[in-house]
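What you see is the complex with one protein chain gone and the rest in place.
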Amino acid sequence: MRNNRKNLELRKIEIIPDFIKNADASCLIKSGDTHVVCTASIEDKLPRWLKGSGNGWVTAEYGMLPRSTHERMRREASVGKVGGRTSEIQRLIGRSLRASIDTQLLGEYLITIDCDVLQADGGTRTASITGGFVALKKCIDLMIKRKQINHNPIKNYVAAISCGIINGKIMMDLDYEEDSKADIDSNYVMNDKNQIIELQLTGEKTTCSETQFLEMMQHSKKSIEEIILIQKKVFSA
Amino acid sequence: MRNNRKNLELRKIEIIPDFIKNADASCLIKSGDTHVVCTASIEDKLPRWLKGSGNGWVTAEYGMLPRSTHERMRREASVGKVGGRTSEIQRLIGRSLRASIDTQLLGEYLITIDCDVLQADGGTRTASITGGFVALKKCIDLMIKRKQINHNPIKNYVAAISCGIINGKIMMDLDYEEDSKADIDSNYVMNDKNQIIELQLTGEKTTCSETQFLEMMQHSKKSIEEIILIQKKVFSA
Amino acid sequence: MRNNRKNLELRKIEIIPDFIKNADASCLIKSGDTHVVCTASIEDKLPRWLKGSGNGWVTAEYGMLPRSTHERMRREASVGKVGGRTSEIQRLIGRSLRASIDTQLLGEYLITIDCDVLQADGGTRTASITGGFVALKKCIDLMIKRKQINHNPIKNYVAAISCGIINGKIMMDLDYEEDSKADIDSNYVMNDKNQIIELQLTGEKTTCSETQFLEMMQHSKKSIEEIILIQKKVFSA
Amino acid sequence: MRNNRKNLELRKIEIIPDFIKNADASCLIKSGDTHVVCTASIEDKLPRWLKGSGNGWVTAEYGMLPRSTHERMRREASVGKVGGRTSEIQRLIGRSLRASIDTQLLGEYLITIDCDVLQADGGTRTASITGGFVALKKCIDLMIKRKQINHNPIKNYVAAISCGIINGKIMMDLDYEEDSKADIDSNYVMNDKNQIIELQLTGEKTTCSETQFLEMMQHSKKSIEEIILIQKKVFSA
Amino acid sequence: MRNNRKNLELRKIEIIPDFIKNADASCLIKSGDTHVVCTASIEDKLPRWLKGSGNGWVTAEYGMLPRSTHERMRREASVGKVGGRTSEIQRLIGRSLRASIDTQLLGEYLITIDCDVLQADGGTRTASITGGFVALKKCIDLMIKRKQINHNPIKNYVAAISCGIINGKIMMDLDYEEDSKADIDSNYVMNDKNQIIELQLTGEKTTCSETQFLEMMQHSKKSIEEIILIQKKVFSA
Partner (left out) sequence: MRNNRKNLELRKIEIIPDFIKNADASCLIKSGDTHVVCTASIEDKLPRWLKGSGNGWVTAEYGMLPRSTHERMRREASVGKVGGRTSEIQRLIGRSLRASIDTQLLGEYLITIDCDVLQADGGTRTASITGGFVALKKCIDLMIKRKQINHNPIKNYVAAISCGIINGKIMMDLDYEEDSKADIDSNYVMNDKNQIIELQLTGEKTTCSETQFLEMMQHSKKSIEEIILIQKKVFSA
């Protein structure tokens, strides 16, 4: 057994809405010791290839504070470029969030979701998707209220979770220490209709049998149902 | 039905070994109109974190010639940085190829696999993995022959394929035109023991039901078996 | 008169210590709606020119979350370089904090203070200095406790405040809106012995008479005394 | 006492106008062994935020030849970015020079003042401001002559000087060697009405008492009066 | 004598047209073990300074695959900039190819010739010019066929060759090993009227007498005549 948790148990998730006053919408999501600030920014400057199409777009950026990690990391600004891992994660967040939106109903707006990790303890990309969706939906609610949008473009809730295999045992929601010991690491992004949006499995240390994989997917599905309930509470409050 | 192919049929794969004379090992892989040069380079300069560990490493880089595509792309060298898509793909190739190697048996060598796309027609990342493995294995064979390595570090063959859903129909090995119309796009990296190494599914346009996903995985498994037979022929020739 | 404040009145300052678990020391400083996370990181990799000198060094870095501001700013990481304003501010924070330290007593350690602005409403550089000092002192206390340091290298407390002139009236601690209307803007960094460490006055819109300047300095001195009392409470708690 | 100079004595200042034939206006300023080329360039491409406002702008850039210093410095062009010190200095020069100009009377022109240090012996930023003002005023005179401008936008002369404390003694206009020994270093930018435009004091090695500071300011005021007389001679010649 | 060749003999040249299907025109040129892919891309986005002039432009870019060389080279994309040698070569190719074109007859099109070295064994820049001309002429032929152009803008054929001096002996078309031993290295670009377009001679190791130089030029003239015959065969086939 792991630190105070059963193998299939998630860490405690807390979502504090309106964390950043200057943003159009925002939240702080805490998943155990992983803390991510998610903000939404509305712009009417669409990317060139969308201008005049009547459609909008949702994009995401991801960053880590230099001391969000155990060892201080160099700032990407002083390195002078966005690293490979960062760009991979922000592309994943962007695709995942766009899967919740009807871009035609959104109209010609660009919404940028910024996910900035204050403290990292594993699962920052899944927390960013889960929290990013909350910021996005709050932003859409605001735009509807302000009459910038007439029809709600939100098609479904979106949330994400990680699942790994350590010493042959399936464990949900790996923290940093577990993640570095995992043989198999996988991430699931699903909606509130149990449909798959993104699925990424990596077996660098060992490979994964089909049976193991199918079991992991079942557990992840259940976990995402739990997480979506927590997201929904933010909006019912 | 598609261009001269059944839905579950692969494009013709051709692997021409020793395509680049100056490299330690190399091949040109053609998968339909997608052509990728794969080279292997042995260096004894290990990354810092591996020095003295007794272990080796395999890494990969990926690039596209500016006119490998229908529209000319700007060179990343003149843009001044490696783009997000490129770095995502080269990280995937690296992880996939490392899953075929026992890095301890490799000893303190760094092998870099360069995958350069001469002509792109969809599936460049999976062709790079399939061809990259051939270059890697040829390189290992050379190192064994030169007595740089005593025990064969190759654990298994590795190959990759894409599978998508277009208008509700599952299709293997999408070409460029199909890829741009696909609702669901997924990539599978497996070994010759039918084990999963990497699995990536993206459902930006629509989401994917579990049933659909399981069916795609079965077809991909069969396709990878076919591809590994083609890889093996290169070595039995 | 201004928003709920007298001209010479400071905004409410709150310092929450240990805000980031992974850092060697940290705090969140809130000065009204300006919120800055300050972390301290101990490294034994000194800059080259200090190696073997027996002396240590304190340096600072500064960043803003993209949506800490009213309008979203582009990330410096994606712009590809640290901007002029950022580098000017981080050099100021570094010099100010080093003025609190006997680098010989510190011994051959590098301490990096990262100041990351979550929410900006004017005065981010002065809040960074005030909060950065708290993180630095907490870090030194930890190093003494761990016996990494034998003699306390802290020479004095350091804090900072801004003062401006708007329509001929001196106002302490400008918020964002006031700052953009100010004719004269100035920043003061002082220690708990009333000595000046850094002083910067800018009169782009109008120039400043000597008399006005001397009056501003007197008020700033008093404000800094107040702020140092708040810093001290963190350590007496 | 110092090298052939009394503590409050300035180095010999020489201003050679029209040093660069291709520029709209230019001078070479020599302050002892510190030699700076200042050029003015008129452009009608205003920064975006000023277009259509009817107002103009003055900006400054600063550079050092690689061997202007005792040890050869790497070129910022080959490092690939403008360093922190450079950008801090060019922002200071820009603000200082704008304080001499009524940007509304200037009309929709951008004037760029380039200050390039041929030889550095301390005080390059203050020499750049003093020489930069001469280039700016010569440029404005030309624009008036050419009828590009109808009303003179020059509000006042601007000049700058440094003042430091070494071993408890106040010294004006530090050269390189003195600067590296100084306990306190400060820079003053004032106009011909004795008003303060910019004031920067740094006490990294020791702190500065208020009394000391006030004395430094008095001496600097007198020095700037002297320097403005030298600037005026360029225009009366 | 050299490896299977007389001193004034060229390596075997092979030009395979239409090597890259996606390009507007292309060829693979092999000159011994030097293999270069040349593609032509038509764009109607002219550089700003040509817009509205009625004239077109031809430009060239050059790159080497990382393992085209004996030792693997770092990708310029990951170094983050185009190196000095690369930019020198691509400027040379561009100038040489423009000498074959009447840019007024071309009309407002930009043609970019990309020369990518698959395998390098000396003479990559001259092979790029010779092969680049073939791609350019094929592209022009296509534009005429498509009626994008009314009058043939090709003024003449263009080809290039290298010539060096090794141990006092003049040798044509140096391979990599010879090139690194050469005392004098020179490159000639000429047209089918025996006129000189570009001529570059470098005598870093020794200097070159006038007599030697004139002899080298005569041999190069003859070699270029031979090469142009090979180019012509591509179009008569």
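Read from first to last, the chains carry the letters A, B, C, D and E; within each, the first residue is number 1.
The definition used in the following text is that contacts are C-beta pairs under 8 Å (C-beta built on N, C-alpha and C of every residue); 3 or more make two chains touch, one makes a residue touch a chain.
Quick caveat, the model's predicted, so the values are computed rather than measured.
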Name every shown chain in contact with the chain that has been left out of the document. D, E
Can you tell me which of D:29, D:58 or D:82 touches the chain that was removed from the display? D:82
Chain E positions in touch with the non-displayed chain are 81-85, 87-88, 90-91, 95, 98-99, 186, 191, 193-204, 207-210, 213-214, 217, 221
What is the set of chain D residues that contact the non-displayed chain in the whole complex? 20-23, 26, 33, 37, 39, 41, 43, 61, 63, 65-70, 72, 75-82, 86, 112, 114, 116, 118-121
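We take it that only the chains that are shown with their structure count from here on.
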Among the remaining chains, which ones contact both chain B and chain D? none
Averaging C-alpha coordinates per chain, one finds the centres of chain A and chain D separated by a number of Å equal to 50
Would you give the residues of chain B that are in contact with at least 2 other chains, written as numbers and ranges? 80-82
